[in-house]
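Structure provided below as C-alpha cells; questions to follow.
With one protein chain withheld, the remaining protein chains of the complex are depicted in position.
A, B and C are the chain letters, set down in written order, and residue numbers restart from 1 in every chain.
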Amino acid sequence: MDEKCGVVGVSLADRAAARPIYYALYALQHRGQESAGIVTHDGFQQHSHVEMGLVGDAFSEADIAELNGPNGIGHVRYPTSGSVDSSCAQPFSVSFKSGSLGLSHNGNLVNAGALRDELAGLGHAFTSDGDTEVIAHDLARNLLDGDLVSAVERTMGKIHGSYSLAVMHDDRVLGLRDPQGNRPLCLGEVEDGYVLASESAAIDALDGELIRDVEPGELVVLEPDGAGYESHRLVEPDHTARCFFEHVYFARPDSTIDGELVYEARRELGRKLWDESGIDTDVVMPVPDSGRAFASGYAEAANEGDGSVEFAEGLMKNRYVGRTFIMPTQDERERAVRLKLNPIKSTVENKTVTLIDDSIVRGTTSTQLVELLRDVGAAEVHLRIGSPAIVAPCYMGIDMASREELLAASRSTEEVRETIGADSLAYISQDAVADALATDRADLCMGCVTGEYPYDIAGEATDREVSRPAINGNRASADD
Amino acid sequence: MDEKCGVVGVSLADRAAARPIYYALYALQHRGQESAGIVTHDGFQQHSHVEMGLVGDAFSEADIAELNGPNGIGHVRYPTSGSVDSSCAQPFSVSFKSGSLGLSHNGNLVNAGALRDELAGLGHAFTSDGDTEVIAHDLARNLLDGDLVSAVERTMGKIHGSYSLAVMHDDRVLGLRDPQGNRPLCLGEVEDGYVLASESAAIDALDGELIRDVEPGELVVLEPDGAGYESHRLVEPDHTARCFFEHVYFARPDSTIDGELVYEARRELGRKLWDESGIDTDVVMPVPDSGRAFASGYAEAANEGDGSVEFAEGLMKNRYVGRTFIMPTQDERERAVRLKLNPIKSTVENKTVTLIDDSIVRGTTSTQLVELLRDVGAAEVHLRIGSPAIVAPCYMGIDMASREELLAASRSTEEVRETIGADSLAYISQDAVADALATDRADLCMGCVTGEYPYDIAGEATDREVSRPAINGNRASADD
Amino acid sequence: MDEKCGVVGVSLADRAAARPIYYALYALQHRGQESAGIVTHDGFQQHSHVEMGLVGDAFSEADIAELNGPNGIGHVRYPTSGSVDSSCAQPFSVSFKSGSLGLSHNGNLVNAGALRDELAGLGHAFTSDGDTEVIAHDLARNLLDGDLVSAVERTMGKIHGSYSLAVMHDDRVLGLRDPQGNRPLCLGEVEDGYVLASESAAIDALDGELIRDVEPGELVVLEPDGAGYESHRLVEPDHTARCFFEHVYFARPDSTIDGELVYEARRELGRKLWDESGIDTDVVMPVPDSGRAFASGYAEAANEGDGSVEFAEGLMKNRYVGRTFIMPTQDERERAVRLKLNPIKSTVENKTVTLIDDSIVRGTTSTQLVELLRDVGAAEVHLRIGSPAIVAPCYMGIDMASREELLAASRSTEEVRETIGADSLAYISQDAVADALATDRADLCMGCVTGEYPYDIAGEATDREVSRPAINGNRASADD
Partner (left out) sequence: MDEKCGVVGVSLADRAAARPIYYALYALQHRGQESAGIVTHDGFQQHSHVEMGLVGDAFSEADIAELNGPNGIGHVRYPTSGSVDSSCAQPFSVSFKSGSLGLSHNGNLVNAGALRDELAGLGHAFTSDGDTEVIAHDLARNLLDGDLVSAVERTMGKIHGSYSLAVMHDDRVLGLRDPQGNRPLCLGEVEDGYVLASESAAIDALDGELIRDVEPGELVVLEPDGAGYESHRLVEPDHTARCFFEHVYFARPDSTIDGELVYEARRELGRKLWDESGIDTDVVMPVPDSGRAFASGYAEAANEGDGSVEFAEGLMKNRYVGRTFIMPTQDERERAVRLKLNPIKSTVENKTVTLIDDSIVRGTTSTQLVELLRDVGAAEVHLRIGSPAIVAPCYMGIDMASREELLAASRSTEEVRETIGADSLAYISQDAVADALATDRADLCMGCVTGEYPYDIAGEATDREVSRPAINGNRASADD
C-alpha cells in the first residue's frame, strides 16, 4: 500500500521559516518519499527549493540558508496523480499579475481534467499534468478581481475531490481543507507564530501546541510574520467524508487527527478485534511496526477478559532494507522476506500464534509471513486484521492498488484465508471502525471497504444514503 | 565574453529524432554550456528531457532511448535573461487546449515584461521569469482561435527583440527568425528529413546539406516525419539588424551564416586589419583559438604585400582548464594565466611580436598576455584586434559586460593601449567590418561598437538613420 | 554509543556467493554503516568491491554480477581503529607468494603497533594504519613455509586482543575467533553450503540453519564450493572474555549468541530489573527500539508479581532521521529531540512513568527524554537501565566514549540521577547480568562496567583473579 503527501505552512515572527519547515517535513516524511520542497517568502520575493528524494537528501545546509523569510510552505510527495517526475514535485510556484503563489497539495481532485480543459479554453498553458497547477491557475484568475477570501471561495466552488492545501500568496500562508474533510489538516501554535500541517506530529516536532483541526470547508489565513490567524468557514457540509484509513494505517500513531489520537484509535480497534473475533493462542504478536498498536489493544482486552495470551515481539524488522535494495532472483525472493522480517524462533516454535496487522491489500506479505512462521515451527497461525476487507480502489489520494490486485476484491474471507494459508482469519467490522473513530459512520469515507464513494466517480457507486448537498452543488457545476 | 543559446529542430522520416538532435547540440555546445534539453513528439505525446550541464553530462543512453518520435527540438543555453537556474532551462514545454508546445529560444526580447504583464492581466500564471514562457503563453492563446501560421504571425506582431526559435506544436516543428534577423537560423536537408539549426555546423554534424538561411521575418514549417517544409514570409523588413559579433567571435568558423563562411569572413577581416594598421614585426601570432583565422589572413596579406612576417603559434592553450578549476589566490592568479596559455619561448624571445585577437572586452586577458610575452623576452608586443572597440552593452542576447566593465567604454584607444601595456594597438574599422560581411552597413546590428541600437532600449540611442518600419510598428504596439 | 563491524563468509556448491553475502550484510548492517565490501574467488582469481556507505548504496546490480565465484567473504564497518577513510574499508585484500588473501575483521588488537613494528623491521610496507593489514601480512608470511592451519596457528600466537575474522585464502573461506571469544562468530548451513557470520540473523536471512557458535580459539575451514567444513581448536583457554554488551545492546534481538537468544536475554534482564529495583508506576514504557525487550520483561515480571503496571509505547521513533539530517542551531537542538522521539501525550500526561533503556553512556538522550516527558505532563519519571553503570572505556572494539564523556565514570548513581533529572534511577546489577547470560562471570568481559580488563591495557587494571594462561602467554611473546 502506498502513501500520499504531507503539507506544512509556517508563519513566524522574526526567524527564518525554512528550518522549522524542514523539521516538520521530517516529521511528515512517512507521507511521501518521492520529492521534498520548501517555498518561502521574505516580504519581497519568493524563494524555492524542490528536489526529488527524501527530505534529508533534498536539502543541504546551504539550501536551507538561502530560503529567506519568516513565512513559508513545504511538501513531501508520493504521487497519486500526475507523472512520476520532477515536473510534479511540489510546492508548485507561479507568479501572476497580483504576485506569487505557492501550493502544497495533499489529495486528489476528481474533476481536474474538466477544470483544466475549462482553463485551457481561456488560453491557459500548463507545464505539468498535475492537479496542483490547475488549482494554482484557477486561484490566480480569481485573485485578479477578488480579495483573497472570495477568490479562494470561488476556487473551492470549482474544485471537487479531496484536498488539504497549504498555500502561500506572497507572504501570506493559507490552509484550506476540502468541504468533506477527506484529508487531515491541523493548526498549531509555536512560541513565535503559527503552523499548519497534515498531522499534529509535525507541530510537536516544532515544540508547538496543537490548537485544533482545520474544519472541513474552512480557510485559515495566517497573518504574515506570526501575527495571528483568521478563520473563514467557506462551506459547512451536512456530512464529511473523512478517510478512515488515515487512522488505521497511514498517519503516525502519535498524531491527533480530528480530535483523536491515532495510537489510541488503533488500540481501541485492537480491543474491539478481540471482542469480535478473539481466539485464545499461546502468543499474540504484531507485524511490526504497523500492527503494534492493534496487537497491544488486542492482548490487553484478552487479558482483561477471560483470555490469557502473551504479547510478544516475534518478528524483527530490518530497518535498513529500503529503496536501494537489489531485488533477489525469483527463487531467492521468498528467502528474502526473512531479511525484512525475521521470526524469533523461541517466541514461535511449537506455539499457537495470533498475528495482527493493520490491513490486507495484495496479501503478498501476509502469505509470506504465515509461511515463515510455520517454517520456524508455529503450531497454528491465526490472522486478525485491524481494518475491514479492502475490496475497492481509493480515488481520494491513496495509491492502494487496482481492483484486480486487491486480494479481497473478488474473494470471500474464507477464500482469502485459504490463499494466505492461515488457520483462521478475521477482519474488524465496519461498525467497529465507525464506532472507534467516534463519529457518525456517514462522516467517514469508507469507499475502499464498501465500494461506495462520497464523490461521483465514473463507474463507481455513490453512497447515496448520505446527503452531501454543498458538494453535489459544486460538483454539478464543475462537471458541466 | 559570455555566450548565448543554440537551437535545433529536426523532422525525420522513420527514425528517432533524439539522437540526431543530441549530435546537433554537441555541434552547438559552444553557444551554451549551462543546460541542455531535447523535446520530441511521437505523434501521440511529447517526451522531454532537460538538465543542467553540458550535453554530454545531461543525457545518458537511456535518456536518449526514451525520447521517442521522429520530430523534435533541442536547446543549449547560456542565460541572457531569466534566472540562472533550472526553471529556465529549455526547451520550455506546455500543454494547452489545442495540444502541446515546445520552444527553444535564442535571443532576447526587449518587451518581455510588458507582454508578460498583459498576459497576467488575462489570468496567466508563470512558472519561470524567462522570455520563452511569455512567447509560449502568447502563442498558445493565439492558437486557440487561429491556424498555426496566423497564430505565429500574431505572436510575431507582439514580441519585440531578437529571437530565433525552434518550436514544436504537437509533432510539427517550426523555425522562426525575428524580422531583423538578429540571431542566425538556417535550414538544412538530411537523407530522410529536414533540420533547423542556429548554425550550419550542426547540419554538417548530421551529414546534411545546408539549404539556406531562414530569412528575417520568415516562418519555416517542417512537415511531420520529414515529409517536406513550407515557407511563410510573415514580415519583410526594409532593413535587417544582423549581429556582426556572431561572425567576429561567437559562431564556429566552419559555420556559414547568412551566406558567408565565418572562417573566410575572419580571414578577410585579418587581411583588412593588415591593410589598415599592419606593422612589420618578426612574428605574427594568434591568441588561440579565437584569433587564429584573423592572424592567418593578416599574415597572408602581409606576405602578399611588401611585408615578410612569420606566422607562428606562440601561445599554447591548455584545453583542460575549465569550469571546475579552483581559482588561485590573488597573488597566484597572474601566474595561473600560464596554465591556460603558455608562451613558446623560442617563438617570442628577443622578437618583435604582433598578437592578434578577435576583440577586447574587459581587457584582462590582453593585459596578462602582453605582460607574459614581455616576461619571456618579447622585444615589442603589438596588438591588432579583429573587431572595432566595444563601447556599449549588448541588449540582444550576448552577455558581454556592463558598460562600466568595458575597457573601451570610457577610454580612448591610446588609453586602452596604455592600460594593456602594448607597444601599439589597433582595432579594425567599422567600415571594414561592414565591407567584409558583404552587406549594407544598415543591415548590421553594431550597437556594442556604436552605442546606437536597432531597437528602442530605454536610455540608449537608436540608429535613427535607418528606417525599420515593420519593426517600429510592432514595437509601437507592443510598448503600448 | 557507536557500533562495530560485521563479518560474513560463504561457501556454496554452484551459485555465486556475492548475492547471499549481500543479503547477509544487510542483516548485519546495524554492526557498521561506514563502508561495505565483498570479496569473492572463482577458483582462478579474486574479485573485490569495497565502498564507503551503506550496503544498499555500496553495491549496484552490476557490482554484484561481477563478483564471480561460489566462495566469498563480506564486511560492514564501523571504525574502531585505523583512520576513518576508504583505506581502511574491508575486506582487505592482498596477493602474496602463495596466492591471495582477503580479510574481514571484527574486533581490536591490543598489540597491533608492536606487531606492525616487527613486520616493518622485516621490510614490510603498509598502505593503511589498520589492524587488519597487520594480520594479513603476518598470515602471508606464515603461509610461505607452513600449511594453512599451522600458519593460522602461528598468527594466532602473535596477535593479541579481540578478533572474529572471516578470511579467504584463494577460494578457501576460514572463520577464526580469538581465544577469549570476545566478539561473536557463528557457523550455519544453507541448502547448498556453509556460512560464517557475526550473528545468526545473517544465517536466517539466507534461510539457513544455525549449526553452532565458532568456539573461542577455534578455526573453521570451509571446503571450497560448499563441500563441507573442518574444525581446528587451536587454543583452549581456561576462561573466555565474551562481551556482555553484545547481548545488552549491540546485537540484534533475533540473533542467538553463544547459545542464547539475545531477545530472551534482554527479557530476562528486564525481569531481574523488576526484581532488583521495580517500582509501581502507572505506566512502563521503553525507549524505542533499544529498551523494548527489557521493558517487556520488566512489565511481565511486574504483573506476574503483585505489581499492576501498564506496558505502553509512549515514545514514537522517527525512522527517517538519519545521517544526512542537518543539525539544528543550539537553541533548536532541544526541540529537535521530539523529531526523533515524540511522546504520546495520552500515555504520559498526569501519570507516573517508568522509562526503560538498555544503557546510559553520555546521558544526553536520557536527560532530554526525562525533560520531554515532564514537558508533556508526566507526574513522575523513573529510569531503569538494563546494564550496569558504564564507568570505563572499551578497548575491545566498541567505540563507546572516552572516560571523560562517560556520565557514570565520575558520578555516583545519585549524582547521575540528579544530572538526568529523573525521580529515581536504578541500574541492573553485575551479578544479574552474569546470571542472565548463563555463564561464569569470569567468562565475560565486563571491562566497561568494572574498569578491569581481560587483556593488559596500558594504564588500566587487569582482572587478575581470573587466570587466562594461553592468552597471557601469547601476549607476552607479542609484547616483546
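Note that a residue touches a chain if its C-beta (ideal position, glycine included) is under 8 Å from a C-beta of that chain, and two chains touch if they have at least 3 such contacts.
Every value quoted in this text rests on a predicted model; they were computed, and no experiment measured them.
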item	value
Touched by the hidden chain, restricted to displayed chains	B, C
Residue of B:Glu66, B:Glu313 or B:Asp440 in touch with the missing chain, whole complex considered	B:Glu313
Residue among B:Gly56, B:Gly228 or B:Gly305 that touches the chain left out of view	B:Gly56
Among B:Val149, B:Ile211 or B:Leu261, residue touching the chain not depicted	B:Leu261
For chain C, residues in touch with the removed chain	92-97, 101, 117, 120-127, 129, 136-137, 140-141, 144
Residues of chain B (touch criterion as defined above) contacting the omitted chain	19, 22-23, 26-27, 29-30, 54-57, 59-61, 64, 201, 204-207, 252-254, 261, 263-264, 292-293, 296, 311-313, 316, 318-326, 328-329, 332, 334-336, 338-339, 342-347
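Operating definition for what follows: only the chains that are shown with their structure count from here on.
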item	value
Chains most often in contact, by C-beta pairs	A-C
Farthest-lying chain, centroid of Cα atoms versus that of chain A	B
C-alpha-based rotation, chain A on chain C, 0 to 180 degrees, nearest 5	180
Rounded Å distance, chain A centre to chain B centre (Cα mean)	51
Distance from chain C to chain B - Cα centre to Cα centre, in angstrom	63
Sequence positions of chain C contacting 2 or more other chains	none
